[in-house]
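This view holds just a subset of the chains, kept in their places.
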Amino acid sequence: MIASLTIRTPGPGLHEFTGRVAEVVAASGVAEGLCTVFIRHTSASLIIQENADPSARRDLERWLDRLVPEGDPLYSHTAEGPDDMPGHIRAALTATSLAIPVMNGGLTLGTWQGIYLWEHRRGGHSRSVVVHVS
Amino acid sequence: MIASLTIRTPGPGLHEFTGRVAEVVAASGVAEGLCTVFIRHTSASLIIQENADPSARRDLERWLDRLVPEGDPLYSHTAEGPDDMPGHIRAALTATSLAIPVMNGGLTLGTWQGIYLWEHRRGGHSRSVVVHVS
């Protein structure tokens, strides 16, 4: 089964959509298999991170912002705005696809794991994510 | 086929478990297919790296330790210990899932590739890994 999800991001940072992926897995009827999540963009990415304390996610966002800042004189690709090139680099350092086994009809995520879309552009965007379950 | 593995890590660093994954592939009886390895934690991660010279793995560990040190004043998430937040960041920069095609009943790893669990916490831990073969 394949489903296309549209995830609206209000701005930069980590946006959880574990529930949306779990719904696709449930709808697929697959009891044992594999769920793949793929993002169709290069300035937003995917990540599995701690879903409990929001301070962990905030620190992660701030850390990557500092490692890959806007306005680095190294950038020549600046025509699409100061947040575009850092967005591509941040996406390259995280994930474009995630693969999560399915058992007993559900995702085998650990207790503290959530699935996040990491928006790297400043403004709000509508992001396209494909979920495959087999 | 799905198998849950428990990997005991004596402490931080790269721990090879290629043999454990290969056993699951052999037990599955799959001749041609796909093997997916997934770690159910956010302060330990997965990586495929050189399995020959241990100095390459040691340098990799030391490099990431330096890039993401303990005690960074940026961290606000410190309640779970000084090694927790760097653990989350190091996990975010490496992988939560790996996908390796299977051919002739075995993993298609290159000659110098091994599958490693990267423990990012200080102490010894018992880590849960799911292996799916189809």
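Each chain gets a letter, A and B, in the order it is written, and its residues are counted from 1.
As a convention for this text, contacts are C-beta pairs under 8 Å (C-beta built on N, C-alpha and C of every residue); 3 or more make two chains touch, one makes a residue touch a chain.
Here the structure is a predicted model, which is why all the values come from computation and not from measurement.
Count of copies in the whole complex in this file: 3, from one repeated sequence with 2 chains shown in place.
Note that only the chains that are shown with their structure count from here on.
One inter-chain figure worth recording: chain A and chain B are separated by 20 Å, centre to centre, where each centre is the mean of the chain's CA atoms.
The touching residues of chain B, when paired with chain A in their complex, are 2, 34, 36, 38, 40-42, 67-68, 72, 74-77, 79, 84-85, 88-89, 91-93, 95-97, 99, 128, 130-132, 134. Chain A makes touch with chain B in their complex at residues 32-34, 47-50, 53, 55-56, 58-60, 62-64, 66-67, 93-95, 98-101, 103, 108-110, 112-113, 134.
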